[in-house]
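Quick one: the structure is below, and I'll ask about it shortly.
Excluded from the complex is one protein chain; the other protein chains are retained at their positions.
Presenting chain A:
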Amino acid sequence: MLTLRRLLLVLWTVPLAVAAGVLLGVFAGPAWAAFAALPVGLLLWGWPLLGRNWRSWRYAERADDLLIQRGVLWREETVVPYGRMQLVEVQSGPLQRKFGLASLQLHTAAAATDATVPGLDPREAERLRDRLTELGEARSAGL
């Protein structure tokens, strides 16, 4: 997950830096090419930030609910009782599959509930999905 996000960061910022450096250097003079430092700075700043964010994601299956914690500066903690889960979704895009990742999303009757666990090992995601569905059925409570 961390590798994937870092890769995406590099993929976006490096061409941007090169493009800015070359275009501005050619058309506006070498002094302007210094703007290429902006994406590079972004890259240097984002690299550890992504690491911190990645470390902050946590989830715990507790006796009656699922707890998800995330965020470093803007912290968020979500508690979803198993009985309230309407459906559990496992997603895996092409890039995610390449890195052997899957993300799991819980839906309750409230659309505002945003309980996602990204970057799981596909086997773990499937295990979690099956376990959650099972628990959800046992404690089903409806609306």
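Of note:
In this section, a contact is a pair of C-beta atoms (placed from the backbone, for glycine too) under 8 Å apart; a residue touches a chain by one contact, two chains touch by 3 or more; residues count from 1.
Methods note: contacts and distances are computed from a predicted model.
Its record in UniProt calls the unshown chain "PH domain-containing protein", which is the match among "PH domain-containing protein", "Xanthine dehydrogenase family protein molybdopterin-binding subunit", "histidine kinase" or "Amino acid--[acyl-carrier-protein] ligase".
Of the listed positions A:Gly51, A:Gly83 or A:Pro122, the one in contact with the omitted chain in the full complex is A:Gly83.
Residues of chain A in touch with the missing chain: 64-65, 73-81, 83-84, 108-113, 115, 139, 141-143.
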